[in-house]
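Taking it in order: structure first as structure tokens, then the write-up.
Heads up, this is only part of the complex; the chains shown haven't been moved.
Think of it as A and B in the order they're written, each chain with its own count starting at 1.
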Amino acid sequence: PPPTTHHSWILMTYHVSTAAFEGPLDLLLQLINRHQVDIAAVSLTDLVSEYLSYLDELMEMDLDVTSEFLLIAATLIQLKAHRLLPPGTEIDLDEELALMEERDRLLSRLLMCVTFKDVAAVFLRRWQEANRLVPRMSGLDQEIRFNPPDVVIPVGPAQLAGLASRIFARVGADPDLDHLDLDLPSVEAAIQELRSRIGASIEATFDDLVSHCQRSVEVAAYFLALLEMARWGLLEVHQEHWLAPIMIKHRSAPTEIDLR
Amino acid sequence: MNTRAALEAILFVTESPVPIEELAEVLELPKQQVQIELDELAADLVSRQSGLVLRQAGGGFRLYSHPDAYPYLERFTSSATARRISGASLEVMAVIAYRQPVSRGQIAEIRGVDSDSAIRTLERMGLVEEAGRLPGPGNPAVYRTTPLFLEKLGVNALEELPPLADHIPPAEAVEALEETFRPG
């Protein structure tokens, strides 16, 4: 086999380990990337079934499944169906052409998406560099006023009103925390820590486990870690009622066989 | 990085004078040592005829532009760079125009980011001004737009500003905002 020295190309700069994806194109790219050890084609059959199972999961969770998701699913299914046709099957030329067109559109969108992701990685590096260079923001420090004739407001009344509307609308919009340095704790780190802290045969409450946390985001990270570990069967989680303390029990090895 | 350089960087970026105790803490040095470094930095600025000076004011230390630079800085205010109203300043102007009188804290709350330096710049430009102080802790200043603002925008009175018809924020958000606007 060829040496697999280089990483898969699609998300060269994006390492994604969880199921967090942004939209259908991103999901598709991640699935391709996951299967791609070297630069080689990925099995269409695997890709389609994985994509569809994610789609199922999203619908079950009642998440916002946009028409984009379904459109791409339809194209994928058609492509796969086409491959499964026995040789010599009569094909409708119009349908064939339409499918080719859909396929090319999907391909070019994927390539465009990858291209922008790649350049975004360059932006990130530069952004991080620039952030370490701090400019002074206090402006003039001597009592100097601007010459009134020099002052120019670069917008008209209508634009100013539009700007004000947007600002006030933002107040009610979903909070985005991008611009804050929250130093968010990672769930993975919380899992590591919980694993080492919850040794064998320990019973604890969630409050005990997070007593050292100072911020609610840290508590949230531990909570997510807890859910994840419960899902893996490493922990047993129990709560009497919704205000009661969350009890956590360590489960030794999931390989233990119940003989009863 | 040596202590002098770190000290210089801190005194450069700070927006208000830094007490020596805080410098000592950040640099992890005894106060006496910090004082020596401060004295040396000040002397160095003087000896190499720098355009900056180190001054002790308001209970702390900070770098300032040299008083002799005044004529240059005055001329600089007429330059396109200094006159350009940044996106941040424009936003602050829009908030003040439609919510006046409004305090720094309320502006920061609405924009979601600290807006002090933008307010200062607009003040220097003569587009906004203090319009009294709120009762309550700290007696925060409130700001309003000036006649120059109206003139430059090309309207005769505040009543002529176009109404904010679109983008009505959801009811809870309005309530939360009004809560923060209630003085006292």
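In this text, contacts are C-beta pairs under 8 Å (C-beta built on N, C-alpha and C of every residue); 3 or more make two chains touch, one makes a residue touch a chain.
Please read these numbers as outputs of a predicted model, since none were measured by experiment.
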item: Copies present in the complete complex, per labelled chain; value: A x1, B x2
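Just so we're on the same page, only the chains that are shown with their structure count from here on.
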item: Interchain centroid distance [CA atoms averaged], chain A/chain B, Å; value: 37
item: Sites on chain A touched by chain B in the complex; value: 134-142, 144-148, 150-158, 160-172, 179
item: Residue ranges of chain B touching chain A (in the complex, touch as defined); value: 9, 12-13, 15, 64-65, 67, 69-70, 73-74, 77-78, 82-85, 90-91, 93-95, 97-98, 110-113, 117, 120-121, 124-127, 148-149, 152-155, 160-170, 172-174, 177
